[in-house]
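A single protein chain has been omitted; all remaining protein chains appear in their positions.
Showing subunit A:
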Amino acid sequence: MIRFEGVSKTYPGGQQALRQVSFHIAPGEMAFLTGHSGAGKSTLLKLISIMERPTVGKVLINGHDLNHIHSRQIPYIRRDIGMIFQSHQLLMDRSVFDNVSLPLIIEGYSHREISKRVGAVLDRVGLTDKSRSLPVTLSGGEQQRVGIARAVINKPPLLLADEPTGNLDPKLSMEIIRLFEDFNQAGVAVLIATHDLGLIARMRYRTLTLKKGQMITDGLTEDWYDEPAV
């Protein structure tokens, strides 16, 4: 599903965010991406959603080399990737319904289809009664769930989440992760970037660890957890 081949990213100014990173995430797989702040997690996600381009190496999604994607095609790529952000990236002056329906409006769905799908997805994230509310009136956890609903509404085969539990307490964090597990079980590949090691430790998932731009471990949580002082 996602394949990195010898990817390096150097920002203008010489800061090297990623060095020779290679890995592969299979279709329908769920994985965590971890590391300290500044280790390159966000950069890695940005390379997948083409917010940045690699300096060296190739990023492939489903076998397609993203280097060959023209900037005019980027919007269509993003429609295949559900993205979730720590800062939610919601439109604060629009209702939950309007926020969640945005990807469908962009793709030109009919009004009826939009209502149907938004209803279904809000039900799934447990926000049915908040459809008409403005995001500012919601709690952090609820706002994050609005973001998730928006990311999955057009049923993308791939979900990317950047610190989705960043501002949430452990209980709420776990609820969010359970939600991702649900989507994963429906066949969606999920890649979650987080520095919340406690959260990862409670689950058995493949974990990719970045340190100063290099991939230092790649394996199941347990294995990683068994090797202290990496």
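One rule holds for everything that comes next: a contact is a pair of C-beta atoms (placed from the backbone, for glycine too) under 8 Å apart; a residue touches a chain by one contact, two chains touch by 3 or more; residues count from 1.
Just so it is clear, contacts and distances are computed from a predicted model.
> Suppose you had to identify the omitted chain by its UniProt name; would it be "Lipid II isoglutaminyl synthase (glutamine-hydrolyzing) subunit GatD", "Cell division protein FtsX", "ABC transporter permease" or "CoA transferase subunit A"?
"Cell division protein FtsX"
> Taking the entire complex into account, which one of A:13, A:108 or A:198 touches the absent chain?
Of these options, the touching residue for the absent chain is A:108.
> Taking the full complex into account, find the residue in A:31, A:44 or A:83 that is in contact with the omitted chain.
Considering the complete complex, A:83 is the one touching the chain left out.
> For subunit A, which residues touch the unseen chain?
Interface with the chain not displayed, on the subunit A side: 46, 49, 51-52, 61-62, 64, 69, 72-73, 75-80, 83, 85, 89-91, 102-104, 106-110, 113, 150, 154, 157.
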